[in-house]
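Dropping a structure here in structure tokens format, bear with me for questions.
With one protein chain withheld, the remaining protein chains of the complex are depicted in position.
Let's turn to chain A:
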């Protein structure tokens, strides 16, 4: 244990961490009580050609290795002293940053990323990025302070248990709203399909659907396979077995070949078991 202490002491002195080219290492600790920091690797976010605009160049700081207890709010707080923070985006791994604006729901499809993550911190001004990089010269950043405590452990779990209890009215309202939209959409689609029913397109093709008067075979893979199977059976029924002498010969030959193959397989198994000394009864 003593050697561990010594190691920890050594790591306290070494606040400025090493970083690969292009990156700056920022030491970050959970609170004042912790001894050894993690190192955030930050750099200015560079855009590849044709990527989206959610993270504008020059103003976005790309942060690697964000510890699990560090929330978007605490990142905002940490970096706000370098300049106004416009948004913080946390992801599991670096991505294109192009977010299609989905219908946000409080109850559905809300997966949170956990563990060590990457973050895109968008400042209002490019100066923020430069100021953030300069933080490496200062002492380790603290995620949880007395004025802004971050909940972990039992407190956090109790809080998330409380959050898991849903408000019934709210949920009901949301479901109802969604279903109304959905029904409307389906209705529209059906109306459109009904209008096209039996009407040939420009090249003269008529679309056959299951709603029409003569529903064709459904276009699924299973239906296709079934059809093939039927064909095969039909062909097999027509064939004569052991009718010609050569067929007879062939069957016999096949039988011996099967026996041989089985024999060969058995021999292999035995050889393997012998190698494993499986035949020692005790």
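Criterion: a residue touches a chain if its C-beta (ideal position, glycine included) is under 8 Å from a C-beta of that chain, and two chains touch if they have at least 3 such contacts; residues count from 1.
Everything that follows uses one rule, which is that contacts and distances are computed from a predicted model.
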item: Which of "proline--tRNA ligase", "Nucleolar protein 6", "Guanine nucleotide-binding protein subunit beta-5b" or "DNA replication complex GINS protein SLD5" matches, in UniProt, the chain that is not displayed; value: "Nucleolar protein 6"
item: Contact footprint on chain A, counting only the chain that is left out; value: 1, 3-4, 7-8, 11, 17-20, 25, 30-31, 34-39, 41, 64-65, 67-69, 93-94, 107-109, 114-116, 118, 152-155, 157-158, 160-162, 164-168, 171-172, 175-176, 178-179, 182, 186, 218-222, 224, 253, 256-257, 259-270, 272-282
